[in-house]
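Structure first, commentary second.
The complex is shown incomplete by one protein chain, all other protein chains being positioned as in the whole.
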Amino acid sequence: MNTAFLEHFAALPQEGPSFLAAMRRDALARFTAHGFPTPRNEDWHFTSPAPIVESSFEPMRPMAAPIDRSAIAPWMAGSDEWPLLVFVNGRFAPSLSSTASLPVGVRAMSLASALLEEPTLVERYLGRVASFNEQAFAFVALNTALMRDGSVIHVARDTRVSRPLHMLFLTDDAADGGVTHPRNLVVVDRNAEVSLIEQYASLAGGRSLTNAVTEAVLDDGATLRHYRLQRENMRAFHTGHVDARLARDAHYHSFSFATGAELSRINIYATLGGEGSGATLNGLYMLDDVQHCDHQTRIEHARPNCYSRELYKGILDGASHGVFNGKVYVHAEAQKTDGKQTNNTLLLSERARIDTKPQLEIFADDVKCTHGATVGRLDALSAFYMRSRGITAATTRRLLTYAFAAEVLETIELEPLRTALEALTLARYAGE
Amino acid sequence: MLTIDGLRATAGDREILRGITMSVAAGEVHAIMGPNGSGKSTLAQVLAGHPGYEVTGGTVEYDGRDLLAMEPEERAHAGIFLAFQYPVEIPGVSNAYFLRTAFNEIRKARGEEEIDPMDFLDVMAERLKLVDMDEAMLQRSVNSGFSGGEKKRNEILQMAVLEPRLAILDETDSGLDIDALRVVADGVNALRRPENATIVVTHYQRLLNYIVPDYVHVLANGRIVKSGGKELALDLEARGYDWLIDEPRTAGAGA
Partner (left out) sequence: MSSSIESLVGKEYQYGFTTDIEADTLPPGLNEDVVRAISRRKREPAFMLEWRLKAFRRWQTLTEPHWSNVTYPPLDYQAISYYSAPKTAKPLGSLDELDPKIRETYDKLGIPLHEQKLLAGVAVDAVFDSVSVGTTYKEELKKHGIVFCSFGEAVQEHPGLVEQYLGSVVPYSDNFFAALNAAVFSDGSFVYVPKGVRCPMELSTYFRINAEGTGQFERTLIVADEGAYVSYLEGCTAPKRSANQLHAAVVELVALDNATVKYSTVQNWYAGDEDGRGGIYNFVTKRGKALRNAKISWTQVETGSAITWKYPSVILQGDNSTGEFYSVAVVNNRQQADTGTKMIHIGRNTKSNIVSKGISAGHGQNSYRGQVKVVPKASGARNYTQCDSMLIGNRCGAHTFPYIEAQNNTAIIEHEASTSKIGEDQIFYLKQRGLSAEQAVSMIVSGFCREVFKELPMEFALEAQQLLGITLEGSVG
């Protein structure tokens, strides 16, 4: 089935700088050599990409009809006044976007324009962070070979951006049967600080594949808060890859919120490449019906005195299948590493299933690393306690489920977003 | 018994002790006081041979021997005991086993016979009373899951069992309520002997109401800035430390 993608490649417009053409060819060659991973590949043990491979996706058609701003209101996730970059079916939609309120020192533009306006910046970083050299990264290779658009964010030295920047990727009626490869590049210079929302959502119910890659480069002392929301329709396929590279004293906070797609796989990777840097990777996935959602995180402790914190929670209903695969890798020179990883899963139904694999690989001796995982139902004791106080069984279940999710939602520092996601979660479990 | 002369020590790049001179004779109790970061805990640790500090100058003579040339365990064999400010947890090793091993090591080093587990239990039973501890704690892992007060009492219990010649109590009072403080102080007082000596390192005068010192030394910026009798401690309680510290504190002086 790889030939479909080869045809997509052949059909790509021959444009853009030469470095990009070379990188695309290289990525395609890697993809062709390795093919798609199978469950025999340790990184894909619990998720088979076969449903994606077997669907012959075409390059996604452009937006069917102009979209009214009111149509995107449900996806504002906190505030509609935040600077906004909207993409529809993989292409930048300037009429829906608003970047006027960006402060001095921040540039936000589509990848297509950045290739023209900021070729040096793009060349320096694009494709340098997210590796595609292994079979496990076949989708990254495909994205690299076939990317058309996405966003490029650059935050200049010492700039502190108070309002978050929202990148919204939508698909519409014309998306059915199509694939897009959104590609984002985020560069945060020395001591700069910024919050980003990267959201994927559907305006229609067709089946499509979003294959997104986001690369983030954090210079000394930089801070990036990155909220990734995957809320595509329940037939969609979604593969996402985030790769952040941190320099000295940089901080990366990631939150992955996933409720959408029939089949999704999200990689969140961070390399702590400078002393004193740290990453916090949190996430919440709430699944139902036949949804399958796989999160793979990897924190690479490459330098001494770094920390990582990780809390992923899953709530699985129906016959859904959750997968969490978290790896903490501590290199020999990464002494004084402080790592903590937790994955908790709540199984609401008899048919739900979780596969979790929290891994530690440690080559340094002076480290403090722990991980923990729990799987279970709602706590019978608390449920009894609540019911003995007169709360009905149904309400008890809703409240306890919400409370389970709230613990991780509370870690979202961006208050309006936290409120919005809490409301979504409450509505989800209060709706019975 | 102990003669410290011009002792200087660093941790990493920072000089913490900048020439300490004092001497302790048998039967005496010395209190070392000073504000946070003055170097008093460092002095205690250096005397016990903590590998985290480098001695850069001065001499320490203990019973005619060069103390600084001795390994930590040799110092222990020679009768030096440090009650730690933060006693270390050793999960899975019972207090009884730990204490018996330590007790026998010290006996062995002195050419005495080792004691068997049953006899040792008798020794323990008696010493436990001294610090008001239950026998059950002998089976618990060393300091593991102990409350702050239990850890401090456990230090004094070890001291009672090992019977040191020179006991150094490093902030043994910190974090204790008044009842626990009294238990600890009573334990220390009960162990005082004319042939032994005690150095009490503390930030507060409070402990010295219970363990009455013969001498009080005030440490600031790694030096002894004043020495006196027990009334000096009361002075400090009333007036604080600032009046003694004429030179500006440098950023580098830490604990």
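Points to keep in mind about this one:
Going by the order they are written in, the chains are A and B; count residues from 1 in each one.
As a convention for this text, a contact is a pair of C-beta atoms (placed from the backbone, for glycine too) under 8 Å apart; a residue touches a chain by one contact, two chains touch by 3 or more.
Small disclaimer: the values here were computed from a predicted structure and weren't measured.
Shown chains touched by the missing chain in the whole complex: A, B.
Of the candidate positions B:77, B:165, B:182 or B:223, contact with the hidden chain is made by B:77. Considering A:95, A:133 or A:370, the position touching the chain not shown turns out to be A:370 (whole complex). Touch with the chain that is not drawn comes from one residue among A:229, A:354 or A:414, which is A:354.
Residues 48-52, 71-73, 75-77, 81-82, 84, 87-93, 98, 101-102, 105-106, 109, 141-142, 158, 162 of chain B touch the missing chain (whole complex, contact as defined above). Residues of chain A in touch with the missing chain: 42, 46, 316, 332, 335, 345, 347-377.
Following the convention adopted for this analysis, only the chains that are shown with their structure count from here on.
For the pair chain A and chain B, the distance between C-alpha centroids works out to 54 Å.
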